[in-house]
Structures are given as structure tokens and as C-alpha cells.
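Removed: one protein chain of the complex. Kept in place: all other protein chains.
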Amino acid sequence: ASKAQITVYAAASLTDVFPKIDSTEKYSFGGSNTLAAQIQQGAPADVFASANLTLPKQLNAKGLCSTPVVFTRNTLVIVLPKSNPAGIHSIYDLTKPGVKLDVAGAGVPVGSYTLQILKNMNLSSAVLKNVVSQETDVREVLAKVALGEADAGFVYSTDAKTVPGKVVTLKVPAWAQPKVQYGICVVSRSGEKTDAQAFVNKVLAKAGQAKMLAAGFLPRVKPAPPKKK
Amino acid sequence: MRRRALAVAWVAVALVSFAFLLLPIVAIFAHTSPGRLVDQLSNPVVRDAFRVSIKTSLIAQALILLFGTPTAYLLATRRFPGHALAVTLVELPLVLPPAVAGVGLLAAFGRVGLLGSTLDFFGVSLPFTQSAVTIAVAYVASPLYVRQAIAAFEATDPTLAAASRTLGAGPVRTFFRVVLPLARGGLIAGLALSFARGLGEFGATIMFAGSLQKVTQTLPLAIYAEFDQNFDATLAMGGVLVLVSVVLLVTLRLAVSWQRSPSTTSPSLFGLSTSS
Amino acid sequence: MRRRALAVAWVAVALVSFAFLLLPIVAIFAHTSPGRLVDQLSNPVVRDAFRVSIKTSLIAQALILLFGTPTAYLLATRRFPGHALAVTLVELPLVLPPAVAGVGLLAAFGRVGLLGSTLDFFGVSLPFTQSAVTIAVAYVASPLYVRQAIAAFEATDPTLAAASRTLGAGPVRTFFRVVLPLARGGLIAGLALSFARGLGEFGATIMFAGSLQKVTQTLPLAIYAEFDQNFDATLAMGGVLVLVSVVLLVTLRLAVSWQRSPSTTSPSLFGLSTSS
Amino acid sequence: MAALTVDNVTVPLRAFDLELTLEVGSAVAVVGPSGAGKTTLLRAIAGLVEPKSGRIAVGDDVWFDSERSICLAPDERRVGLVFQDYALFPHMTVRQNVEYSRKQRADEYLERFRIAALADVKPPGLSGGERQRVALARALAREPQVLLLDEPISALDAHTKATVRAELHELLGSLEIPALLVTHDFEDAAALADQVSVVVDGKLRQSGTVAELVARPADAFVASFTGANLLHGTAVQSANGSTRVQLADGTVVTTADPAGGEVVLAVYPWDITVGPNAPDDSALNVIGGPVRSVAELGNRIRVAIGPVTAEITAESLARLELRTGSFAFASFKATGTRVVAAGSGA
Partner (left out) sequence: MAALTVDNVTVPLRAFDLELTLEVGSAVAVVGPSGAGKTTLLRAIAGLVEPKSGRIAVGDDVWFDSERSICLAPDERRVGLVFQDYALFPHMTVRQNVEYSRKQRADEYLERFRIAALADVKPPGLSGGERQRVALARALAREPQVLLLDEPISALDAHTKATVRAELHELLGSLEIPALLVTHDFEDAAALADQVSVVVDGKLRQSGTVAELVARPADAFVASFTGANLLHGTAVQSANGSTRVQLADGTVVTTADPAGGEVVLAVYPWDITVGPNAPDDSALNVIGGPVRSVAELGNRIRVAIGPVTAEITAESLARLELRTGSFAFASFKATGTRVVAAGSGA
């Protein structure tokens, strides 16, 4: 079967895992929000895999993509440089003055999740004053921490795993974890709808899911009702 | 007549070029009504970004002027072993992709960079600070000024400086009374260029300084950040920057033409030379 | 002696400038051993990015050459109402923040852009395609060539073109046999500059073309993207680009000096003029 | 040979309009101060500048005619123009320069102008004189109907001038086509052309042979241009029909020409004799005073006394033992003076 190579716009946090699922496609990884915006501007994407459900839903509402389905879930962790220059041992240490905290921009899914966590723990004001930069996607956060330029940053647990040895991770209490659901949909303007759908299926299929789990993602559960932001 | 045709074709090509260059700008303003544009100016993100941009740019340009001018003069007037190398070095950031410059700056002044520990020792940490933005801007913008400055200094008739010396003026007086006034036009032009370049700095800044509203988020960074939030704000900021740029360019034009002598008669390709 | 002191201070300032400019580059190479650098060249991301960069750059430069040269010649030799405006327009992209240029290009050629529907009608969709990269590069880099070209054409002695005409050569022959050879040095220099600038293009590209490996991910974008994957690759690519840039700059130096006449004696500020 | 006709051609220039009518048969020199419009005239003839009005033709070939709105492009006019600075193509060898207009017979011209040996040299490596020869060869290789020369020798060293001037003179003599030669040096004009036209501020001041100009300068400018002393003063018609002119410094000079009011007198240095004491000859004008300067040019000596400069021979200088400061008398015939219109003299 002659299968066309399709273009997948996927959240930065999927950078490592998606090629493992299907290495033949073309990928554009970045902040889900940026990708969504690009699709609105007419980017030739076939599939959109976002680190939240909100963005695909918005596109769907605009008729720009099919109804999104959740294909995996994730959790956030705090990453620190191996040297841990700021001597951080718990999330509460993030309130220490002078800590260089790197987060993603509020528009980026991981950014909004970060804000939710801090809100849930009533740390918002105390911690946000230590933010030194708002990156454009989760991998930027990871990089700045891995480089040792930032003292700490909020990323997905899956991201932390991609740079073993470079960073140490701190758990975020489960009760504070936001509901991180990844939504995937087929872009309406796609010229390769069937192949696009095929890719989506591939991700949802056993093999795909296995790969996701191996990468540290959580099993997908039934689509949750849209949650208010 | 064959010649007419040629001339027409020639002009046509030029017109296409102009259209291409003009269109995006027209588009920006087509999308944002002046009203919207003004509204956006009250959008805190835009306002903060504007403030950060202006502040860092001004400091950066001051530094460029302070260090660039003597350097340029030296390169323009002295010939020493490795001169060509020095000039190349000065121009390097011009051809260096900003992202690379950013990486370089991190590798040099970052916490884990070459000078990181040294700076740490003095309790200085540059990344994520406004100083980082200034440094990034100064780094990528400086060549535009220095090149123009070198050219301007080279263009000033050396015998005039010599005359000043034989008239009893020392090096300093000669420089400020004769050389500088004569090079002025070129220097202003150069500064306008580097200011514009600095104002548009993106790659190096985001790498070296990150992007934090009120602190390190310059207009270009804000544009990128807002791009996916609200395109209007983006366009508005774009509009603002276009206006700023135009102003700068006009300054530049004036400065240059002011230095240049009135236009000479032109080589007559199509029939006759028009004497303006 | 006061004068010595001054001279020393002067040189010191220059040295500081050089150090500042050199450091980041040294840092990049300090972090990557030549071995690593070579390894990284076999890294698919780097290779793809390199391919994309070269391909788009070459096409873009070809276009710039094709459209820029006649335009520059026209602007250099004709004086017409709105001439100054035209020159300003040509230079605008130079002072336009790349991000803004990107926004502008989107607003012009994007799906919701001015020409969007028109293009759609012809089944063409530019944004986020490789053509978009080429366009972005051409848009941002063109002024560097055109400016140099204008200068070069203005510098060619009009009487030589006139002489050619009186010797019976038509406009075309005159242009190719006399004007072009004389302006050559300047044109090459300009092309080298715009090539380098285009190679480093970031802001406009990421806005208008996005960053899709193998398709629109140029080296600077790859650097930005890889920056978070593995810093080594970033540094390696940085190293590669530095080398490319240096080569380009040297070309430029040569081209220019080749056109320029040998260095004239310099204005003697510190004591005596050294006659090289 | 077909003559070049320039029929009240007008070209608007920055400061003034160029307005000229010329008939160029053989070799004509156009002289005038810098900025007079000489080069512009040549450019107009060659088609590099379009006149506002007028007519330019060679024989029956009309090159420009505002009424019939004819205006040939420069390359459509068979004209040989030698530029003020020769305008050789620096990126081509001498041969390529000469061959530029047509490949054939280039060698012939290289031979004729003794530059065959330099055929492969590029202009930057040539001396002034050589450059000029190449420029001439290149211009003539086109086989033009008219030869236009813009200050052909003013770019040369003083001591090569003489040689080149002679060569050029021979060339112009041997040419079969009209030649228009522009210069701001009267001596060059005199040496090279049969006919001299003086142009000032774009207008023709006077035209004629050198002898005519020297004999009857139309105005002060032409007079000074041809080397005369100019004496400014006020004229009073005196009884015996002669005119008495009182100069600024009080000296009174008599002239045969009738005149009144503010006038300018022209006296040529070689019409003035110098002596140790005043000759008592009523027909003579005598100006006594200390010698302001003594300048030797070969065997001619220029002696400045009061307002005038006299030209005497080395012999008489020796006899008179004149030196700067020593007192002497300059005397010249009343008939040797000419009243000239004030004009814009030097």
C-alpha cells in the first residue's frame, strides 16, 4: 500500500517518543500553543498532537480539526541541575529568595499546568516571584535546567527521563497534580486524511501505547469532560 | 523599439521587487486599524516589552558608541599585522546566526560558561538578567555600527587630519575638531542601523537572556510569545516596530545624504543621462 | 608622556572590544572538540538542517541577485520623483525586526493574509512550506545585497559608461562589459553579506515557515530546537556556522579589498603616519 | 570633410544656460574658465546630455534636432570623444580598450599611436602621455565623423606637455574630420587650433584666430585670458582726440581708443619696454616705480612694475641690472593700449 509521508505537529514533550512509534513521518515539535497557532495560519499539518485537550478542542470548534481524543496522560515534576546549586530539596524550597526558577509561558500547556500546581498548593505568589524566564515550550525549560543556567524548572516527568544524569527530579505531590491529558486530532485541511487517521490509530493501538508507557507516559483513560481553565 | 522594451522590462523587474518588499508592511497595517494599534499600546505586555526594548537598546547603543568608535578609528587609520583579521573579527557577529551568538554567549558568560565561575566569584550572574539582553543586543548589533564607522573614518581625507596636526593641534583636538565632524554623517547612519538591528534582536536574546515580561521580554520576544495568544497584539506590536524602523531609516537616509556630496551625473545606459 | 598614555588607553579600549567579540566564539570551540564537531555532522538533524539551509539560501540568493541587481542599478543611476522613498523601501527589511517581517509575511501571504485567498484559489499555500523559508530569507537578506550593489554601482565612474556609449556600445553591452566588471567586487561583497545574513535567519523563518525537520528547519532553527535536546549538537552546529561565516567574511574582505585601491596613507593621530 | 554644426543648442545648467552656435570645419578650440560649460558642450554633441533645444548635425546626418524631435543615442552617433581624464577602461588591456568599438584594424591604431608595445598593459600601469595616446587610438578606432577632445593635455606633467602638444598638433593636422578641442589654457588652444572660441558662463564671448583675439580682445576677460595686463580706471576724452585714463593709484595713461567713464585698458607685456629712467617721448605712457618682481622664463623675463608686467629679453635684463626693489620705468605706446569692455575679467 503506497502510504504518503504525513506531517505531524506534536507537543515538544513527545519529541522522543513519537519517532519511536513511527519514524517515517515528518514531525514538527514545539509548544502546543505555537503549533495550534501555526495550524490556524494554514500550516500544512496532517495530525495535531497537543499536550492538552483545550487547544485541539478550540481548533475543532473552528472546524480546523476533527474531534480530539485523549491518547495519553502525564505528570509534572521539578527538575534541578545535578549540582543543585540552589540547594532545593522540596517544592517548598522554590520559595527561597534568589532561586532561578524556569517555567514555560502561561500559554504553553505545561506552563498553565505549572500555574495550577502552584495554585493548588497556595504557593503562587511565593514561587512566581522567583521565575526568571517563561520559555516557549517545555524542552526549553528542561534545557536551561540541564545546562545549569536555571536552578529549577517544572517539566513533564517524561521529559526529565530524556536527560538522565544531567538533572535530578523532585516529585510534585500527587494531590497537587493537574489533570494532564494529551489530545490528538486530524487536521481538516490535510490532504492525507486517511493516512493521518492511520497514524492516530497507530498511536492509540497497543504497540503505540506500549511505546508511550515505556517512555513514562500514563495510560490513556476515557476522555474526561472539558475542564474549565 | 528594442531599447524601449528593455527599459520597460528593467523597470518591471524593479517594480516587482518593490511590491514584494512593500506587501508585508501594507498587510500588517491592513490588519490593524490605527485604533486597534493604539489600544494595543495600552496592553501591558506590549508596553512592558516596549520599555524593556528601549531601555536595553539605549544602553547597548551607548556601549557600542563608546567602544566601537575608537576601535573603528584604529582599524580605519592604522595598518598593523593582523589588521585584516581584526576587521574580520569585528564583522563576525554580522554573519553569525543570532542563535549561535546566543549559544556562544551562554558558553562564554553562562553559569557553566568559560567565565561563569569567574563571574560567580564576583557574585555576578548574567543569564536571565536585563544585562544579558543588553549584552546580546550589543553583540549582534555592534558590527553594523563599527563597519559604517570604519568606512566613514576611511572616507575622511587624511590630509585634513595631517593639516590639523601641522597647525599645532594634538591628536585629541584633531580627532574631535576635524575627524569626528567629518565622519559624523556616517557614524549617525551606522548607529541608526545598529539601533534598528538591536531592536529586532531575537535569537541571541531568547537563548542568552530568556523571556520574562518586564525584565527580559523585548518586543520581538513578546511578538513571538503573543503570536499564539492573540494575533492582533502581534500585529499591533509589528506595526509599532515598523513605524520605529521607518523613523530610524529616515534618520539614516538623512545622515548619509547629508554626508554625501550632491548626486553626480549618472552613467547613461538608456539613451540620455538625466541631470537632476 | 601624556600622549603615550592616551595611545595606550585607546588601544586598550579596542582590545576590550575585541575580547568581547571573540570570547563567545572561543567558548563555542572550547566546548566542542573538532572530533565532536565532525561527529555531529553525521547527526541526521544537523545534516537535514544543513541541507535545508543551503538549498533555501541558494535559491533565495539567486532570486536576490536576479531581482536585486537591476533594481540596485536603477536606484544607483536614475534620479526620479520618490527616489529617496524607493531606496528607503529597499532598505526597510534591514531595520525591520525579523519577527515582525515574519508576521508581515504571514499577514501578506498567510491563509488569512491579504493574498491568502488569491493564492488559495491557485491552490498555493505558502506558510510553513520550504518556499516560505526561501521567501523569508530573501526578504530579510535582500537589503544587504541591494545596498552594497547600489554603492558599488554609484562608485563606478559614470564617464566610463559614457565612454562605452560613445564607442558605439548599446546599453546592454555597456552594462555587461563595463559597469558589471567594475562593480563586481562590491556585488560579490554584498552577496556574501546577504548570504551570511540569510544563513542566520531565524525570527522571520520561525514565524512564517515554522520549524519542520527536513522541510523548514534551517540550521538556526535546528540550533534552537536541538538546544534543548543536546547542547553538544547545538555547539557543533554553532561551530559549523561560525566556520561558514568566517569563510564568507574572508570572501567579502577579499572582494572588497580587491575592488578598493591600495590603502592610502593614514591620517596621523598618534605622532607619525605609518606608510604601509 | 563634413563639418560639425552646433546650431543654437541650449542646455540648462546649475548656474546658467549653455547657449552656443558653432561651425566646426577643421580644428577649433573652445577655451574658457572652469565651469564655463565646455565639457557640457562636448557631452551634448556626443549625446550624453540632451539639450533643451537646438540642432546638432554632421554634414547631412542630423544627430539632434529639437524641432523634428530627433535625438540619436550616443552609440548611434559616430563620434570620437576623448574625455578630460581619458576614461580608459581600467579592467581591460590597452588592446581591449582600442578594440572595444571594433575588432578590425586595432593593430593599425596601436602602431600609429606607438602603443603596440603596451598592448597587454592595463591603463593603471600607463604614464599620462601613454594614457592619452591610448584614448586617442580608442576614439579614432571607431572611425568617427567628429573628434572631440576634452582638455587633452591639461592632465599631463608640465614637462611632457610640450612633446604631447606637438604630437597632437600633427595628428589634428593629418585628420580628415572636424575636431573640437576644449581647454582652459589659452596656450594650448593657440598651439593646437586654427580657430579659437572663448566661452564664458555658457555663452560665446569671442571667436577668431589667435592673432585676432590678441589684436582685438572683445573684453577684459578675453584680454586677460590672452595674457594682457588689465588697467582699471576712469577715462576722460582729452582735446587731441586721445583718451586719458586715470588709474586707481593716480597714474594717468593715454590711449588712442575713444572712451569715457569706467574703463579697462589692456596692454600686452611684450608691448612694454623697461628702462632705468623715463624716456621723454610724449607718445609714450610711462609708469615708474620699484620692480615688484623679476621672473625668468627661458630667455624671456617678466618684470612687474606698479600695475603692469613687462616682458623683456635676458639681454636687456642683464644690461639694465634689474632686480626686485630697484627703481625702473615701464613705458608703452598709447597705440599699444586697447580699451576693452569691462566684462567679468580676472
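Some observations on this one:
Labels A, B, C and D are assigned to the chains in the order they are written; within every chain, residues are numbered from 1.
We take it that a contact is a pair of C-beta atoms (placed from the backbone, for glycine too) under 8 Å apart; a residue touches a chain by one contact, two chains touch by 3 or more.
For clarity, every value in this text was computed on a predicted model and none was experimentally measured.
Across the entire complex, the residue among D:V6, D:L147 or D:V210 in touch with the chain not shown is D:V210. Among D:H169, D:H232 or D:K333, the one in contact with the hidden chain is D:H169.
Of the listed positions D:S53, D:T160, D:S242 or D:S316, the one in contact with the omitted chain in the full complex is D:T160.
Set against the missing chain, the residues B:P44, B:G82 or B:G168 yield one that touches it, B:G168. In the complete assembly, the contact with the undisplayed chain comes from D:H184, out of D:H184, D:R205 or D:R338. Annotation for chain B: contacts to the undisplayed chain at residues 157, 159-160, 162-170, 177-178, 181-182. Touch with the hidden chain on the side of chain D covers residues 33-34, 128, 157-160, 162-163, 165-166, 169-170, 173, 184-187, 190-192, 210-211, 214, 224-227, 268-270, 292-293, 295-300, 302, 304, 309, 311, 314, 324, 346.
The definition used in the following text is that only the chains that are shown with their structure count from here on.
Per-chain CA centroids place chain B at a distance of 53 Å from chain D.
Rounded to whole angstrom units, the spacing between the C-alpha centres of chain A and chain B is 37.
Contacts with at least two other chains are made by residues 147 of chain A.
Each of the following residues of chain C touches two or more other chains: 157, 159-160, 162, 165, 170, 227.
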